[in-house]
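Below you will find the structure I want to go over with you.
Removed from the display is one protein chain of the complex; every other protein chain stays in position.
What follows is subunit A.
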Amino acid sequence: MSEQKRLHPISTIINFIKHLKDAVIPLVILLFLNRGEQDSFWAYLPLISLGVVLLVVLGAGILKWLRFTYRLEQEELRIEYGLFVKKKRYIPFERIQSLNYSEGIFHRPFNLVKIKVETAGSSSSMESEAELTAITKEEANELNRIIAQAKKRLKEKGTGSNLEIDTDDFDGAEGLGVIEEEAPQEKILYRMSIKDLLVMATTSGGAGVVISGVLIFLLQFGDLIPIEAVIDELVEVVQAGLVLAVILVFIGLVIAWIIAVAMTLLRYADFTVKLVEKDLIITRGLLEKRQTTIPLNRIQGIRFNQNIVREPLKYITVTIESAGGSALEKDSNTISLLPMIRTADVNGILEEILPEYEWSMEFKGAPKRSIFRYMFWNLLFISLVIAPVSYFFYPFGLLTLLLYPMIAIFSWLQYKTAGYRISGDQLTMRYRGIVRHTVFMKKKRIQSLELKETWFQKKGRLATLSATIKSYIAGSTSTVPHLEVEDVEKVLEWYRPEGQKITEKKKQLSTISTIVE
């Protein structure tokens, strides 16, 4: 497959629509301008310019398609493109981490896929990745096979000279190579059921959408009530308003729920997790099918999220913090490994994917005396809201006082959640923002560790622990506040590189000046 190839012509239409999306606001404005007197030339100007814009965008799409070629040559994926300036991007096979597939509504009738080439990204990953907008599935599979084989060959050739010292189980690219004779072993680990999907939609951020929707509605409604009328006929208006509000809120809830279900269905229908050799392959989507490949050795940590609604239902979300991924495809970065799963089923699946991790949920918590600190800041913060509201909206504003017990309970939950666990080379941290997080990290994946002590914490011999791992192109920091300071120091000592621990006494004087050779 070394000859130059073009993408499928449908990519012109995909490009066209993509650019159209970017230009949609000016176009809409143009359309609305088209309301002048009917006869004059000026009345048609917006329409004419609209046509011109459409033509230009379409033309650009076609040109782009004409100019875009790709080929496989000398163990490299070579892409050439560019409207006026010819650009060439050569990606060596060994730099390719994975090929991610997605199928939009335009792809599916023609049996096409969009391919996203993910490279072992540095921070400038924008530069090193590539996208093939539409190629046939056969071509895609061929591409995948050739790259995998080539990588395998390279790997075998390079084993002697390889610099990899780490004898980790999930080492290097060998897992990516597809063995020529036998088909790669596929193992389906998880398939999302409709029930889980519904639970997910119902308890998702959709709930947040509903609440904000209701709030917006109430605010609007508030504007409809003239202040004098409120004073004069307060009781009546409030009663009538309440009935109306309740009905409308109910309708709003139902609509929001339906929307949430539809959205979830679009994104997560057919959600399947497969383990193929040493790659995780996640497929999902109803209209637009997506396939994301995550090489196991790129996994930096595992995160459990559980929002307050899902906690009593015993459902959690498991996400992967991975070093791969791209700046371009934000959507797949937030994608979960197990978007909605019963707590009881999690361990079985994760043990198959990452057997070297420990999934215990026993934690060393924060000491009792830290409760006060969890409460204090939250209550102080909420007071900033409650005080002015109570004052300016007296007497109804006083209702906000109810927030105090709520926040107190919430703070107590935060205190109960906080904890850490060290087991071998693994650090597990649990904490609660609004959502409860549990993060599982291997020592060698932690980029830096921090002990933080405020003046008040010092008095109470408490400290805050933060650990940062790489997550896509940035970092993800987990923070457990108000732990026993000795505990945090213990974690710090655990994290200290081995050599530093043993030889510390000998090297007491070895500061940086002596290290320089």
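The definition used in the following text is that contacts are C-beta pairs under 8 Å (C-beta built on N, C-alpha and C of every residue); 3 or more make two chains touch, one makes a residue touch a chain; residues count from 1.
Here is the rule we use: contacts and distances are computed from a predicted model.
Visitor: If you look up the hidden chain in UniProt, what protein name do you find among "Membrane protein", "Osmoprotectant transport system permease protein", "Malonate decarboxylase acyl carrier protein" or "O-Methyltransferase involved in polyketide biosynthesis"?
Guide: Answer from the record: the omitted chain is "Membrane protein".
Visitor: Which listed residue, A:Ile105, A:Met361 or A:Ala474, touches the chain dropped from view?
Guide: A:Ala474
Visitor: If the missing chain were put back, which residues of subunit A would it touch?
Guide: 163-166, 168, 171-172, 297-298, 300, 323, 444-455, 458, 468-471, 474-476, 485-486, 489, 492, 495-500, 503-504, 507, 510-513, 515-517
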